[in-house]
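Beneath this line is the structure, given in structure tokens, with notes to follow.
Some chains have been omitted; the remaining ones sit where they do in the full complex.
Chain lettering (A, B and C) follows the sequence in which the chains are written, and residue indices restart at 1 in each chain.
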Amino acid sequence: MVDVGAKEITVRTARAAGSVLLGPEAFDALRRGACPKGDVLATAKVAAVQAVKSTPALIPMCHSILIEAVKVDFALKEADHSVGVTVVVKSSGKTGVEMEALCGVAGACLTIYDMLKYTGKGMTLDRIRLLEKTGGRSGDYRRAE
Amino acid sequence: MVDVGAKEITVRTARAAGSVLLGPEAFDALRRGACPKGDVLATAKVAAVQAVKSTPALIPMCHSILIEAVKVDFALKEADHSVGVTVVVKSSGKTGVEMEALCGVAGACLTIYDMLKYTGKGMTLDRIRLLEKTGGRSGDYRRAE
Amino acid sequence: MVDVGAKEITVRTARAAGSVLLGPEAFDALRRGACPKGDVLATAKVAAVQAVKSTPALIPMCHSILIEAVKVDFALKEADHSVGVTVVVKSSGKTGVEMEALCGVAGACLTIYDMLKYTGKGMTLDRIRLLEKTGGRSGDYRRAE
């Protein structure tokens, strides 16, 4: 685990996104709130926050960090029967929170899959990626999309 | 968490896959074994196995299950500068291991991202999906690709 | 940890309950769905399920067990401005699931407190107890209330 001791304590944020390509049947079940396992997006939101906090256990070389804020948003897109997930993480520390934001997106997407897989197993987790980060020695980053 | 008590104990397998679109620079670093954090694929393999075993903690409505085997494979693809991840999970129990295989793929992909993000943050986790499952009441499934 | 090796594998269930004495302000916030942290009861339900699964980590001398079902129910009681929590756990194994059901109730009650403490810190977790269990060598139990 690389040495971050000499890094400055700065405010750091990261915004990551991804989506689950649901297909028409799962998309319909999600929109109607029909899932027998419970509220899909409320459960996925909790899973995202817990995945953010579990990042150092999941990703071997990640440093522990004190997370100050997590924001999770979902967007249903009828056009391609998908649900988009965006996670924003904020911290003040010596290391960035990109992995935390990406883990949060993965946790939410996997949970959406789990809650809706009774409608069919053909869903796909698509394009999990970092959109933006701020703070830290390497400066700000914004993905060109 | 839905009741699986009446389900039969059968041998169950699941095979999931996904990839990380690395781009030329990260692809080159991976192929040359240049990562300063350590051996990328050996670390990702451990992360995959640990993610498989952590599935009930990550995915709120997943049942605990005794995993009997995990197999993790990687394939570098020069054509699109990507690395493919395949995880096969096997168990004998009352519930399937699809989520375990998907969590394993996500854990490996996120770890590859983490180990290589020093080369640039534009990598994308792509198309994490179930390829095949066997066993259980719902029968076998093979994704049409 | 006592030896359960010689015990029979039987279907075991446990039902536990408890409540949070909210007071008028928190009760009103809960009923109106006004909590800024998110959906209180959906979050508490996930916390209950995760606490059930975490029981062997929380309670030192508890055996690991494969949980087959968890059911979480809430009941708002205007009379005393409280919310009741009931958790039913089911398993097939060599040891009972009383502690799992009690941990689930505690996890839900603590989460309700956390989500609503912005309205005031005077809430009380009240009468967390086992209502009923079935299966196992010691036979069935039903609490006299």
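Here is the rule we use: contacts are C-beta pairs under 8 Å (C-beta built on N, C-alpha and C of every residue); 3 or more make two chains touch, one makes a residue touch a chain.
A quick note: this is a predicted structure, and the numbers were derived from the prediction, not measured.
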Remark   = For the entire assembly in this structure file, with 3 copies shown, the number of copies is 6
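Please note the rule applied: only the chains that are shown with their structure count from here on.
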Message = Need the central chain here, defined by C-alpha centroid distance to the all-chain C-alpha centroid.
response = A
Task = Call it same or different for chain A and chain B: same when shared residue numbers make up over half of all numbers used at their interface.
result = same
Remark   = Looking at Cα centroids only, farthest away from chain A lies chain C
Inquiry  = So the centre of each chain is just the mean of its C-alpha atoms; given that, what is the distance between chain A and chain C in Å?
reply    = 28
Query = Whole-Å distance, chain B centre to chain C centre, using C-alpha means?
reply = 32
Inquiry  = So the centre of each chain is just the mean of its C-alpha atoms; given that, what is the distance between chain A and chain B in Å?
reply    = 17
Ask   = Which residues of chain B are in contact with two or more other chains?
value = 1-2, 57, 60-61
Message = Taking the touch rule as given, give the residues of chain B at its contact with chain A in the complex, in rising order.
response = 1-2, 18, 36-38, 43, 46-47, 50-51, 54, 57-62, 98-99, 102-103, 106-107, 109-111, 113-115, 117, 121-130, 133, 141, 143-144
Interfacial residue positions of chain B with respect to chain C in the complex = 1-5, 56-57, 60-61, 63-66, 93-94
Note = The answer for chain A against chain C in the complex is residues 38-39, 42-43, 45-47, 50
